[in-house]
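Sharing a structure below in structure tokens format, with a few things to ask.
The complex is shown incomplete by one protein chain, all other protein chains being positioned as in the whole.
Coming up: chain A.
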Amino acid sequence: MPTIIDKPVTVDFSAGGDPAAFFLDRFEHTIIGQPQAIFTRTRWWEQGSAPKRIDTELWRVDAVKAGLAAGGEEQHRYDLRRDADGTWVLALDWG
């Protein structure tokens, strides 16, 4: 079962523009492997105004807490959401 976290985080990027790490509660989480972006459309006409973007941006990443010995802290899957104003939110922890 995923855990809802819904906390703003800061994100570091790789040279190619992918999220490389995020900081949650002062802990750096290093993203492992290729993160996958998912864009989900909205039914904007039901919301009463014409938005700048018609989809929401979500990145599904695998990450571990940095600085811990390999195998110490297990790898988790997270959903990072980027909102229209550019802020990043850690939405879900899939465990």
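The definition used in the following text is that contacts are C-beta pairs under 8 Å (C-beta built on N, C-alpha and C of every residue); 3 or more make two chains touch, one makes a residue touch a chain; residues count from 1.
Definition applied: contacts and distances are computed from a predicted model.
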| item | value |
| --- | --- |
| The complex's invisible chain, by UniProt name, from "Cytochrome c oxidase accessory protein FixG", "DNA-directed DNA polymerase", "PQQ-dependent catabolism-associated beta-propeller protein" or "Serine/threonine-protein kinase RsbT" | "DNA-directed DNA polymerase" |
| Residue ranges of chain A at the interface with the undisplayed chain | 16-18, 33-41, 43-46, 48-55 |
